[in-house]
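Excluded from the complex is one protein chain; the other protein chains are retained at their positions.
In this document, chain identifiers A, B and C correspond to the written order of the chains, with residue numbering beginning at 1 in each.
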Amino acid sequence: MNTLFGEKKAEAKKIVFTSVDQYPEAPISLGTTLSNFTGDWRTFMPVVNEDKCVKCYICWKFCPEPAIYIKPDGYVAIDYDYCKGCGICANECPTNAITMEKEEK
Amino acid sequence: MEIPESIKKRLTLPAEEHFYAGHTACQGCGASLGLRYVLKAYGRKTIVTIPACCSTIIAGAWPYNTLDAPLFHTAFATTGAVISGIEAGLKAQGYKVKGEDGVMVVGWAGDGGTADIGLQALSGFLERGHDAVYIMYDNEAYMNTGIQRSGSTPYGAWTTNTPGGKRHFLEKRHKKKVIDIVIAHEIPYAATASVAYPEDFIRKLKKAQKTPGPSFIQLFAPCPTGWRSPTDKSIEIARMAVQTAYFPLFEYENGKYKINMPNPKKEPKPIEEFLKLQGRFKYMTKEDIEILQGWVNHEWEKLKKLAEVFG
Amino acid sequence: MAEYKPIKKVVSGNYAAAYAALHARVQVVAAYPITPQTSIIEKIAEFIANGEADIQYVPVESEHSAMAACIGASATGARVFTATAAQGLALMHEMLHWASGARLPIVMVNANRALAPPWSVWDEQTDSLSQRDTGWLQFYAENNQEVYDGVLMAFKVAEDKRVSLPAMVIESAFILSHTYDVVEMIPQELVDEFLPPRDPLYTLTDFDNPISVGALATPNDYYEFRYKEAMAMERAKKVIKEVGKEFGERFGRDYSQMIETYRTDDAEIVFMGMGSLMGTVKEAVDLLRKEGYKVGAAKVRWFRPFPKEELYELAKEVPAIAVVDRNFSFGQEGILFNESKGVLFNTDARPLMKDYIVGLGGRDFTVNDVRAIAKDMKKTLEKGRVEEEVVWYHLKR
């Protein structure tokens, strides 16, 4: 699976309770935020140009989500389910291999 | 997805990720990056305490947890006290706390929760010498409540309760030097760090882990929403804060000061380089900028002197 | 079960509390000094200094931090104890909610003390009663023995998974805290049998399955957690009675009643109140009985959860109840009186009820005062109606 969180992401699900009996006794968490796809916050989407990418991983380093992952071939890719489109990756990329493009929705 | 070993070697940060995506931080949030780095450094054998702040939300609304580590949400003023209690509770039950294989007890609080309402609890924590790490992520205002000034807000900054306008009413107080207050407690290890320099930050986190007793790191973490800055500029702004010596990176270790960045032998960049990237400073007059530059110069000289005398 | 041979000691209420904490094998104590609580923590510090106790002691910089540190420690699964009074309790207020909301069974002794201004260090219950909505169980001790027993029972009730809520054991400033009295202590191995190590509802130390505690809950979820807490408090009544009964079976002092009644069977007038003043009331009841008054006493041991059912059982048999409130809610009346009346509203129990505000700020409340109240109450009974509902009994007129 092409994502940073792999199986965890696949297993993540929304937890919604319809009866008080389903709630835990104390307010403790029951899952991760991986079920929350924040990709729809995005206006501009980062697009990676592998021809320019030098595999420095600066974009990976500075992604606040994190939504950038490293593929087996060493190039980076973006998990658009989570990427909010902040543009830090594009701004920090030393070779301008990432561009922010208006997203068709 | 597992990163290939050949690539892992080339990464400048730990490959392991213990900070889940899907969190609800604003676009370009410096604080969320900071949390990501903390968990990279310490892994999941870490108990994190977060008081009221943006990270309360970032870390996940019930029933979700953004952290792949135990997390206790607590009241605004209490970070220092709660981590003291967690450390005591762990020790009482025979856990090793801090050190390479110990449980890491981490307080993660904003500047308001540290410089203002949580200052007393912070002081108590430092003074008593608990084995825990307190990280103040500094975005220079109460961002979670909607951008109000804190003790850590710099001179000249617009906030919603120090608004710039026709009558020119801006923040007229200089940034509170929380790190200096912390150092006055003469704890074993204190440092400043920036999300623009994660390798440096993680090195400092590791040092804090190895050093027995309380450690404190003040982490500069831009907030595009509150700073009225473009979301893609967060790292650039944080870098500029260091390069202008507005927020120099240094360490205080066993009584000795060490400046990491910028280079003390070189003239820092003018403060305007930092200010111009952010809308919050747009109401500042030329005189205001001079006043702020004067403060930066004074503090920078002071730090250099400290590093020279107690280096 | 080993045979129970009590160890009798002459100790202050504060020392009784400290010994109880020691015998309960508390693991963490975080506290801040305040008169008249201080000697509890001093005594515990002395236990530690003498090597009699293995306790992580956190001398914090405020009561707000004291409760915060207790909360942190309790969330790791440790057994946690603290103590405070008045101003300190008020400063803790925010964190009291936190402890109960996070369902942490911390036990705290509060030495009832009047709130300033004007400054006072003397007895009054308004400090603890104004925390009645924080989700803490509240046990009011009549004497030093009940302070000791109360702390041990409070841990057992609070830590019961059906409850998992914090508990406050309340003693009177000086009248108990600094008064030396004979206390029967329980040998350690028998305390251990009664109170096994804590088995927490959750802990922060499960690193393989990490949880967050207390995250933001939206209007869609918050409500259910409050209901859960309300039900836990309701279940606490049953647990209190079970634990109180077990305590009686093991150690001879039965606490299965949340309201302890004294000579109420044929009583026309029952004095109802909480804490140390009820000792004086019982003494007065004996004297007044000899003088021909048909009087009895009802001591409310647990104010939270409020023993509604027991109060109803009492009220339906008794023509008149004189509530002695060492507390006051401004804009209303004495707090026990107020709550008691409320409990009876939808029942067929309709005793004449009057509220006597007594002993605020440590004003001494004596046998003669109880006699005067009995006389006044008798007049009310003869008239068959309550004319003056709230009486500021000691007021200089």
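To be clear about the criterion, contacts are C-beta pairs under 8 Å (C-beta built on N, C-alpha and C of every residue); 3 or more make two chains touch, one makes a residue touch a chain.
Convention: contacts and distances are computed from a predicted model.
Chemist: Out of "ABC-type transport system permease protein (Probable substrate sugar)", "Pyruvate/ketoisovalerate oxidoreductases common subunit gamma", "Cation:proton antiporter" or "ABC transporter ATP-binding protein", flag the one the UniProt entry gives for the chain missing from this complex.
Modeler: "Pyruvate/ketoisovalerate oxidoreductases common subunit gamma"
Chemist: I'd like the shown chains that the missing chain touches, ordered by label.
Modeler: Taking every chain of the complex into account, the missing one touches C.
Chemist: Looking at the full complex, which residue from C:34, C:106, C:121 or C:269 touches the chain that isn't shown here?
Modeler: Considering all chains, including the one not shown, the answer is C:121.
Chemist: Check the options C:110, C:172, C:212 or C:338 and report the residue that touches the missing chain.
Modeler: C:172
Chemist: Based on the whole complex, identify which of C:88, C:200, C:279 or C:307 touches the chain you can't see.
Modeler: C:279
Chemist: Looking at the whole complex, which of C:49, C:116 or C:182 touches the chain that is not displayed?
Modeler: Here the residue in touch with the unshown chain is C:182.
Chemist: Which chain C residues touch the hidden chain?
Modeler: These residues of chain C touch the chain that is not shown: 8, 10, 121-122, 142-143, 172-176, 178-182, 276-277, 279-280, 282-283, 362, 364-367.
One rule holds for everything that comes next: only the chains that are shown with their structure count from here on.
Chemist: Quick one: do these chains touch in a line, a ring, a star, all-to-all (complete), or other?
Modeler: If you draw each chain as a dot and join those that touch, every dot ends up joined to every other.
Chemist: Decide which interface, A-B or B-C, involves more C-beta pairs in contact, and give its chain pair.
Modeler: B-C
Chemist: With chain centres defined as C-alpha means, what is the inter-centre distance between chain A and chain C in Å?
Modeler: 52
Chemist: How many angstrom lie between the centres of chain B and chain C, each centre taken as the mean Cα position?
Modeler: Comparing mean C-alpha positions, chain C is 43 Å from chain B.
Chemist: Centroid from C-alpha atoms only, then distance chain A to chain B, rounded to Å. What do you get?
Modeler: Chain centres of chain A and chain B, defined by C-alpha means, are spaced 24 Å apart.
Chemist: For chain B, what residues touch not just one other chain but two or more?
Modeler: 60, 62-65, 68, 71 - these are the residues of chain B that touch more than one other chain.
Chemist: Touching two or more other chains, which residues of chain C qualify?
Modeler: 211-215, 217, 221
Chemist: Name, in rising order, each residue of chain A that touches chain C in their complex.
Modeler: 17, 20, 23, 25-29
Chemist: Can you list the chain B residues touching chain A in their complex?
Modeler: Going through chain B, the ones touching chain A are 1-4, 6-7, 10-13, 17, 19-25, 27-30, 32-33, 36, 60, 62-66, 68, 71, 198, 224, 230-236.
Chemist: Which bits of chain C are touching chain B when the two form their complex?
Modeler: 27-28, 30, 54-62, 64-66, 68-78, 80, 94-95, 98, 204-207, 210-218, 221
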